[in-house]
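One protein chain is absent from this view; the other protein chains keep their places.
The block that comes next holds chain A.
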Amino acid sequence: DDHKLTLEELSTKYSVNLTTGHSHQRAKEILIRDGPNTLTPPPTTPEWVKFCKQLFGGFSLLLWTGAILCFVAYGIQIYFHEEAAKDNLYLSIVLTVVVVITGCFSYYQEAKSSKIMESFKNMVPQQALVIREGEKMQINVQDVVLGDLVEIKGGDRIPADLRLISARGCKVDNSSLTGESEPQSRSTDFTHENPLETRNICFFSTNCVEGTAQGIVIATGDSTVMGRIASLTSGLEVGQTPIAAEIEHFIRLITVVAVFLGVTFFVLSLLLGYGWLEAIIFLIGIIVANVPEGLLATVTVCLTLTAKRMAKKNCLVKNLEAVETLGSTSIICSDKTGTLTQNRMIVAHMWFDETVYEVDTSEEQTGKTFANNSDTWFILAQIAGLCNRADFKPYQETLPIAKRATTGDASESALLKFIEQSYSSVAEMRKKNPKVAEIPFNSTNKYQMSIHFREDSSQTHVLMMKGAPERILEFCSTFLLHGQEYSMDDELKEDFQNAYLELGGLGERVLGFCFLNLPSSFPKGFPFNTDEINFPMDNLCFVGLISMIDPPRTTVPDAVNKCRSAGIKVIMVTGDHPITAEAIAKRVGIISENTETAQEVAARLRIPVSKVNPRDAKAIVVHGSELKDLRSEQLDQILRNHTEIVFARTSPQQKLIIVEGCQRLGAIVAVTGDGVNDSPALKKADIGIAMGISGSDVSKQAADMILLDDNFASIVTGVEEGRLIFDNLKKSIMYTLTSNIPEITPFLLFIILGIPLPLGTITILCIDLGTDMVPAISLAYESAESDIMKRRPRNPKTDKLVNDRLIGMAYGQIGMIQAVAGFFTYFVIMAENGFRPIDLLGIRLYWEDKFLNDLEDSYGQQWTYEQRKVVEFTCQTAFFVTIVLVQWADLIVSKTRRNSVFQQGMRNKILIFGILEETFLAAFLSYTPGMDVALRMYPLKISWWFCAVPYSILIFVYDEIRKLLIRQRPGGWVERETYY
């Protein structure tokens, strides 16, 4: 309530002298009491917690469970047989290592992106000018205390929440707090009940644009308005990312399959007469065999690759999982200022000679933006250039005019740049017509006046004025048309009104311009007094209007369009005025050309707004004050029924409510924003997108992704990448899961048929963590099958990453063919070495007997334990090689889900590399001398490599036919049952 107090009350409340400020002693005491004037950073999760999250979150949990189960199995084996196979021990160690390495990797990735985040932070300590014991002194902002007397000037950042006690032409830019792009003037007057609206309060971390002011600190650190918003952010619960939900769903599926298989075979093995212990070992073995060891790493690497690709396109992803979130986004709530617009004022239109002229407002303005030969234009340009307090900062002559930094208020700078660009050098103009007197703009008089020497004769003066158009018109009695003065008539007034309304309706800020040639009774050296006006200030000559706008970025309309065709709803949520918001929304296409708001429908049909059928008005502009009175069902109604929505004058809490409303509808919401006011919404959103250049630290902290170039269009790239990675992850998982079947079935048949184990733990690990890795990752580089930006965002409820059809395809079909291929190779080698398939059935007990060294084969030959083990391991190597070879086909088949490979092509070089790599790795593992000792892998005869070939062809042909059927008969049962 400090804004309501008088200065005396204020002085007593903070026990501070309003001229000399605190004593040093007192300031020190308060500092110790209140702590430094900084925002408590959101409770950053300690590094070890982050690390543990990587280590134990989501997918890792599955592997940990596997590792523990293996260890338990090993323990059981050790306990009951002294000489147990070490397989389970190795497996549990390998699983642990995989989890730890992947955990470290993703931790490292995230640490890297958070480091980039750190670099955004402004490390230069901010200084504040305070008055203590009557002395002005520069101190660090964090040392500012409650009740301190602070002086601010144009260009400063406000060091704390201030109650102004004196102000001279002070304007502050509150955009980071409220989203208003126009600077607000500040004075000592109490103008509004609401502390956010009243004039006599300045807020922490906003900027003073111009003027000077003195104020008393009424809040520091976290108790400031900014601090409260920031703490609102940190209190928010963040939901699960969509991909995390997908992975959870996937784990559930895998677990169900694993437990089902495990229990089935547990019962089966009991029925077959195995002991309880053995059956339990089998149970654990089967469950663990279902764990796709390599998938965690694959998914992590795929996401990382995409994150890198996105970073190249100016989307920095803080959280790996957020990579995909953008792809599933169905609603984007975008802030206006700085994201959709260029965040700078620029001259957009002019009205003179009874005509509206348009000015080029694109980002890459080159050369003259406006040319006209009318005398009125010359005079207008002179007024705009001279009656203007903005100036270029020095030493930037080499920069293009549009990029030069200026001092002063945004609209004046806009005029300055415009005149410099399209008329002539303002500096020269000012040199020729020096200023002799001036009344600066303030909110009560709403105009700015300056008196200059006239260019032609330096003896007389000219009075120039600009300001709010209606105020300017009041001063005028004549108007200028093609350089000629005419006396004011009603016709002109009506024209003026129309023009003013038209430009204002475009959401532009309109300024009026007029001048008066002072008579020679005011010669050179005349003491103009601006306080007690001693010169004429009426019967001026009206020249024209200039309107300015913060124009949309050039790429935004196209991006919005793309979003729309991608089925993403773009909602504008801004703190700015509804008219400006609507105008920008129309210009960028958030409200498209042929849709109307209820008001427009009403105007067209000439009926009251209340009678408009809400179905006719697809677009709507909701004012913050209306939003306040809405119940959540009404908000849902609005969000559901209107396709094009603009929320204006919204507060941070309201942004949050809007985001929650969208999420209630089941949408996945992306929020863009740069200000502190956006940060709660950024945090609440499924993916918060902060601006890298203009964004505040708080917003960047709350966001999941950062647009390095502040450009909305980059989001579209993000969406595209996100969708692509979702598709490609699907393919990658399909590929990886497929080999699970040829890995599990050997163990199952080992149990129920009693054949020598066709595929051992080591070879399984060689596949999962060796040969399958690169190909699975290479699928992340696969290009899209169709235009992914032309389809609707996926429905998170039904379009799962891994669904029963994918499992069916991977496990039930392709995997089965692979398993058959593997067993065929196995039987070939066994048979060629003397063990025919029939004789293998039930041989297990004898085969595993270490003391039985004369086991007879089908030819009556007798084998020692080691000799037959060598054959067994040769078979395992061959089984492994077979899986690698059929995985070739699987990889090519997994490249596409709908298209034929012949349509898709084999342009993915990484994929080809992957095929070669896995083949070479397989050959290496088989033929390298010493592998028989190290990994128990044995060299294979060349002919054994070819056992898999027919099955590879079978897989390829089968799947091509399946996809052909899917393409030919959309909606047919092939598609319904097998399209994943």
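Just so we're on the same page, a residue touches a chain if its C-beta (ideal position, glycine included) is under 8 Å from a C-beta of that chain, and two chains touch if they have at least 3 such contacts; residues count from 1.
What we mean here is this: contacts and distances are computed from a predicted model.
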Name under which UniProt lists the unshown chain, selected from "Trafficking protein particle complex subunit 6B", "Sodium/potassium-transporting ATPase subunit beta", "Large ribosomal subunit protein mL44" or "ER membrane protein complex subunit 10": "Sodium/potassium-transporting ATPase subunit beta"
Touching residue (missing chain; options A:322, A:817, A:840 or A:935): A:817
Absent-chain contact - pick from A:46, A:235, A:394 or A:860: A:860
Contact footprint on chain A, counting only the chain that is left out: 727, 784-788, 790-792, 794, 797-799, 808, 812-813, 816-817, 820, 823-824, 827-828, 831-834, 836-837, 849, 851, 853-854, 856-867, 870-871, 874, 897-898, 941, 950, 954, 967, 970-971, 973, 975-977, 979
